[in-house]
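In this view, the complex is presented without one of its protein chains, the others remaining in place.
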Amino acid sequence: MDLMLLAPELTLAVTGLAVLLIGLFLPVGAKKMLGYLASLGILVALALTVSSLGTEATMFNDTLSIDALSQFFKIVFLVVALLFAIASIKYTEGNSHTEEFFSLGVFATIGMMFVASANDIMVLFIAFELASLATYALAGFEKSNQKSLEAAMKYFMIGSLSAALLLFGISFIYGMTGTTSIPAIAAGAGNLVTNPIGLVAVVLLVAGFGFKIALVPFHMWAPDTYQGSPSVVSSLLAAGSKKMGIVAAFKVFIVALIALQAEWQMVFAILAVLTMTYGNVVALSQTSVKRMLAYSSLAQAGYITMAFVVLTPMALGGGILYALSHGFMKAGAFIATAAVVYMVLSENRDVEDPDHLDNFKGLGKRMPVTALSMTIFVFALAGIPLTAGYMSKFVLFSSTIQAGFVWLAVIAILNSALSLYYYARVVKYMYFIPTDAGKVSEPLPYTIALVIAVIGVLAIGFWSEPFVYWAMEAAKVLIPGGM
Amino acid sequence: MAIGDLAFLIPLLPALAFVLTFFLGKKLPNGGAIIPIAAITISFVISLLITMNLLQNPEEVINQSYSWFAILNIGVLVDPLAAVMLTMVSLVSLLIHIYSVGYMSHDRSQSRYFAETALFTASMLGLALSDNILQLFICWELVGVCSYLLIGFWYEKPSASSAAKKAFLTTRVGDVMFLAGIVILFSDLFRIFNGTIPDGVYILRFDEIFTHIPEIAAMNANILGMEVSHITIITLLFFGGAIGKSGQFPLHVWLPDAMEGPTTVSALIHAATMVTAGVYLVARTFPMFMAAPSSLLVVAYLGAFTAIFAATMGIVMNDLKRVLAYSTISQLGYMMLGLGVGAAIGAEAVGISIFHLINHAFFKALLFLCAGSVIHAVGTHDMRQLGGVAKVMPITAVTMIIAAFSLAGFGIPDTIFGFSGFFSKDPIIESAYLFGSSSGMWIPYLLSITAALLTSLYIFRLVFMTFFGKPRTDYGGHESPASMTVPLSILALLALVAGALTRTTFYEFVSETFVNDFVQMDIPALADIGGYHLASHAGHEPMLILWMPLIVAVAGLLVSYLIYGLKVVNMDSLVSRNNPVYKLLYNRYYQNAIYTDFLSVKVIYEGFAFAGHAIDRGFDWTVNWISDLMIESGEALRQFQTGVIQTYATAVIAGVGLLIVLIKVVMEVI
Amino acid sequence: MLNDEVSILFTPMKVLTSVYNFFRPRIIGMIVAFLFLAVILVSVFFTSWPSVEQIPQNVADQSNIEGIGVLIFTDFVVPFEILSIVLLSSLMGAIYMAKGDGNQ
Partner (left out) sequence: MIPVELYIGLAAIIFSIGLYGFMTQRSGIRMLMCVELMLNSANLNLVAFSSYNADLTGQVFALYSIALAACEAAIGFAILMAIFRMKDTINLDTFNVLRW
């Protein structure tokens, strides 16, 4: 057992504690350095993860496994956390509780990373809860702002309900197989197939993970929470926490419960269609950009869920690649919105809806870098070629057709055509609708985070080969048989 | 170093010009117009040299592929088809850019204009020299995005931004079909290779696709009880993309509205870049269409229908630019028809269709630029307010008339006398005749010959109403500056002689596309796959058929002269005569003659036009209705989100319960 | 007289109204909860649960504390460690949220 493989998590834990402790002794003015410290810690963890790429090992009596899949998702989480931390430097400026903000963010990331490498449902569940509990408080970070508080309350309530459903489902799985280890469950799942309780357990688990992935009808907290929370936190939730649900579902369904494939494939087929259609149609009439992005991320979750239905290595690779691309695109879009919100609030403290579409008018002139990056992100989300969104959609949709699910691909393609309408509207507001307000200076931390995300989106779009290859390697972990 | 190694620069230079102009344009005179002009000039020179080289050595097809990722590649393919496209696009775009210097000189955001047009040109050039269908699609989308930006260039006008949105969304419908076609093609090829693709084979390259046509044709899908070959599905989906981009019925609704941009943008969209992409796509993948006769039939019928449908719209429009817009749709219909009759004449269809595309590019660019010149000078595009413009703008008037003759297709069969439009449109109509005689389907021919009559009618109506007679309002005006008239003259020269000079060489040249060492296509064999045979070739049509296009063109000219020219002339002479008896007599006689003529013609063509107009509105309405429906259902669905936490919990739990029951029931049934 | 008649007429009405008022906001919740319960119970009773023949009865030592303790520190040490971070972060979050006056 090589403890170095645990180094990224340990680094993050140390970073979180260090941020918390150092923050106690700093005056408010100097707390800016905590953001740098947290970003540095995440960067080091990212470097450590990248340096250990390609190793495979199991640790601690098979409760953790390090493989291509877990490495891939760890990197996704770390990248999102990095964007979150950098963008938050500006957001938390002048706040006396900076240390709580950053250490909660870092701890949530640890939870997500443990979910990615869990090889035991117990580990998976507890790490899942770690990521949830830490983000509850983050969502309500502006506790004197009613919207933020309401977002936290809804997130918490539905979150704890889902935790209960998840635990209830896990208890049935444990009852039928007598173990919590994922490989052992896969070996002993025969009982579950022949008994009706198997289906109940599957649906309960889908509900538990679907809460994080935000699948219809378990999605209802998501638009409210993404809209009400601070925008940087929304970026962590939409881009990071959602992926955690996906990787957990990959592990539990495709690895542990492959015997119940017929049942959960059908569940996911229904939910995927519902989710993408509902998300896109409702997004059409939103005027709050954050809420629009929330519904669009429902739609994106619907596309990723197609991987569960198709279940060929290529589709899984496409889904995994989509998770990475979506991490960049959605985090970037929320951070761009955060920059706009920051700009609006610094002009006038009492604005009701700082993320209203009207505030994006003439952004192309007012904040050129933010507007250009936002344009790239929304076009990527819509699947315009040469962006990450297009590549992932192409791989995912063509694998869907190839596997014979033409109807599903048709629905998805129609949906993605529909989505362009509301994405183009944001671009229209930014570039085509003039405003009298003058140019404003763009806060550097937001800009850095945006540039990193833009590079990520374009890199996957232009130079896709390594990413596709890498995602396919990760998919092989799930279905070792290959093609 | 061979000139072919520079081919990749053709789209790259304008793209670079886009970046430079975007960032530096504001600091340079004329919005930095010199950068894209220089870049496109070099692109034009390179394309011209490549074309010359290819003309002498037809086998020297330029083909460079670089691995992009996995089994996909980026590459450059310049075969004769691409070469003529590149030359035409870069030349027309260059002339339009030069013209724009004068035209846009009063606009505040010149640099944005030149940056966007440079990108537009770059993406079109990139589209033309793609060697694989995915790269073509990427450029295709870029063209769409640029057109969105350019049509909405004057975004302050609400009509402009809504036209931009309409263009984007309508063509997007086609794009989705195109993408679906690519996806199906990709998965079919993947299956043909059994998932193991050797190194260095890029499955979406055109040669690779064409090699596997027989296998794809052998795959069948069952749609509504009918066995349909995959190749038919794929080609129909591709054609769906072309319908959107090339403004064919019923996705043409965006094209007339696209007039909201600057006139030069319209010229660029209508002549060189956007709309020709659809025709080019069908031409590029023509071997696939050859193997799918039903798709070809759809192409032919839809093309012929669009040709006449849009022509009827053209004769009732009073807006200068709208007449031209419908004329573009109509001419694109001809090009599609030319491709569609490939079922009868084989690969030559690509030759005649692309020849018309090129000639059309010249005279349509000319028409638009002349219209722009008029609009620039007098500040209106309503023809009813114009008249007699020829006196103030002689150069514009002469060039416009040349373009009109070219569009109407004046020329003498079997000689080299004729405008270029004649030499390109005539073969299409003849082929339609051939198609009719070999298959017994005469409808395309009848539609196309009627459309030729209407074409001549509406374009001379425009000419007479705008340039001759007496000014109807006091519009002032002056001849445009040299930077605008020089491109006009060059284009007029091309519209005058290009057709006659290049005709025979052109067909031979383009037909090289499918028999060189890049793709060795045996066209008759493809027809065998589709289960039909090519007609033996042409040359012995009846005399009347050869002369028919000219006859209808002259007829159209005469009718519009009678209606729009003569009426005005007589009114003039009427005023000058003082003899009341003569006046009365003449007046009555005149009125009788004209009004009977006028009414009968008016009834006929207004009837036509009204039907066309109604259909047009219908589709317009449908497009709007669908988007309204979507938005309204969004409004309705979002009411579920009550904001009350207990409701959310209920939804979650009911979801769990219902899912269990539903899946249980479904599993039992299956 | 009239009063009596009215009260006779309206007492059952009152009862019904109060019953209605009790159920109206709860009825959807009840239906959904019953649906859920029914589905779970049916599934539970139609499932043949694997179980050992006889629950091991160690008469000498009824306690299994030792076994649990060993497991916590051997097989399931990772969740235990993660739990420590969970406790820390929920402590932090709870204190932050519960503390009065946001920015001071």
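The letters A, B and C name the chains in turn, as written, and every chain counts its residues from 1.
Assume a contact is a pair of C-beta atoms (placed from the backbone, for glycine too) under 8 Å apart; a residue touches a chain by one contact, two chains touch by 3 or more.
Everything numeric here is computed off the predicted structure, so don't read it as measured data.
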One chain isn't displayed here. Which of the visible ones does it touch?
A, B, C
Residue touching the undisplayed chain, where the options are A:S39, A:S52, A:T98 or A:Q227
A:Q227
Missing-chain contact among A:E9, A:D67 or A:E150 belongs to A:E150
Check the options B:I74, B:C146, B:A291 or B:I653 and report the residue that touches the missing chain.
B:I653
Contact with the hidden chain (one of A:M4, A:L21 or A:L167)
A:L167
I need the residue numbers on subunit C that touch the omitted chain, in ascending order.
25-26, 28-30, 32-34, 36-37, 40-41, 44-45, 47, 49-52, 54-56, 64, 67-68, 71-72, 75-76, 79-80, 83, 86-87, 90-91, 93-98, 100
In terms of residues, what is the contact footprint of the unshown chain on subunit A?
122, 125-126, 129, 133, 136-137, 140, 143-144, 146-147, 149-154, 156-157, 160-161, 163-165, 167-168, 170-172, 174-175, 178-180, 223-224, 227-228
Sites on subunit B contacted by the missing partner chain, in the whole complex
638-639, 641-646, 649-650, 653
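Basically, only the chains that are shown with their structure count from here on.
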For the pairs B-C and A-C, output the one whose chains share more C-beta pairs in contact.
A-C
Dist(centroid_CA(subunit A), centroid_CA(subunit B)) in Å evaluates to 43
Cα centroid separation, subunit B vs subunit C, in Å, comes to 66
Starting from the mean Cα coordinates of subunit A and subunit C, work out the distance between those two points in Å.
29
Two or more other chains touching the same residue: where does that happen in subunit C?
39, 43
Subunit A: positions in contact with at least two other chains:
196, 199-200
Counting only contacts in the complex, subunit C reaches subunit B at residues 28-29, 32-33, 35-36, 39, 43
So in the complex, which bits of subunit B are touching subunit A?
67-70, 137-138, 141-142, 145, 148, 152, 155-156, 161, 164-165, 168-169, 172-173, 175-176, 179-180, 183-184, 186-187, 190-191, 195, 627, 630-631, 633-635, 637-638, 640-641, 643, 645, 647-649, 651-656, 659-660, 662-664, 666-667
Could you list, by residue number, the parts of subunit A that touch subunit B in their complex?
153-154, 157-158, 161-162, 165, 196, 199-200, 203-204, 206-207, 211, 217-218, 220-221, 223-224, 262-263, 266-267, 270, 278, 281-286, 379, 384-386, 394, 397-399, 401-402, 409-410, 413-414, 417-418, 420-421, 424, 428, 431-434, 463-466, 468-469, 483
